[in-house]
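For this depiction, one protein chain was excluded, whereas all remaining protein chains were kept in their positions.
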């Protein structure tokens, strides 16, 4: 079970700020595949991974990173603070 | 007749903040030669021109600059503001 | 080192003034302030979303790295989230070092990393609609300066 968080337009496109997901995905990319297969809004949000960033337990990570032991996965667009 | 100003250690070494000088010097370098010939304290102050800067009428200039029309000549060490 | 993430406004002048005093060995203080700018004359307000928890972690990491790299005497980051009007301060950073080069470089480093590595997202609300501010390639490219040295 992982907690998935969505921010900015990813949150708006999926329509949820967060959700708990039962998954056996080994990597972030595997998890993305599972989410894409769920519904059109997920497929739309995850259509272009180059426009997305991912954090695992609040640290930036790559899409091929392992989910082993991870409790919190966050998907969001490139940051625009400052 | 030009007004000559001295700042920082040049002022201290010569012992004057400013003086009026009657000169026919064509360039700053010529004026420096005249000053050096005056007294030991001038010779000491102008011993090493690479340690000095000159301004003509309040604009930085080179030692080979002409004194034609110049009313105010200032000698000082490299600046250390900021 | 002081990191603050808050929705409330802050007083840039008071923060800058307080930061600049009391560091006897810091000869140089640099501050940066980011302000909501209206380029088109149609911006009504800005909304800044962030990732509570990760934001503080990311800013602390960036501040720690800058402090070590330039031997800073002190550094400060304040970043707001939520609703902001045009002309309001979005954020500020401040650095104190012995010399100006270190203070300037560290402040630019903080800004470059904060911009692309801290989880904030800006949304613009204009008369004709809303839109997320797009990240700029030049912001990502700016990070390259700090790995080459």
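So that you can tell them apart, the chains are marked A, B and C in the order they are listed, and the count of residues begins at 1 in each.
Basically, a residue touches a chain if its C-beta (ideal position, glycine included) is under 8 Å from a C-beta of that chain, and two chains touch if they have at least 3 such contacts.
All figures in this text were calculated on a predicted structure; none of them were measured in a lab.
> What are the shown chains that the omitted chain is in contact with?
B, C
> Have a look at C:31, C:67, C:116 or C:135 and name the one touching the chain we're not showing.
C:31
> Identify the residue among C:17, C:52 or C:82 that touches the chain left out of the display.
Reading the full complex, the residue touching the unseen chain is C:17.
> Hey, which chain C residues sit against the chain that's not shown?
11-18, 20-39, 86-87, 89, 98, 100-101, 103-104, 107-108, 111, 142
> Considering the whole complex rather than only what is displayed, give the residues of chain B touching the chain that is not shown.
Where chain B meets the chain not shown: residues 5, 7-9, 11, 55, 58-60, 74, 76-82.
Everything below uses one rule, namely that only the chains that are shown with their structure count from here on.
> Would you mind pulling out the distance in Å between where the CA atoms of chain B average out and where those of chain C do?
Result: the chain centres lie 48 Å from each other.
> Averaging only over C-alpha atoms, locate the centres of chain A and chain C and give their separation in whole Å.
About 26 Å separates the centre of chain A from that of chain C.
> Which chain C residues touch at least two other chains?
Residues: none.
> Specify, in ascending order, the residues of chain A that touch 2 or more different other chains.
none
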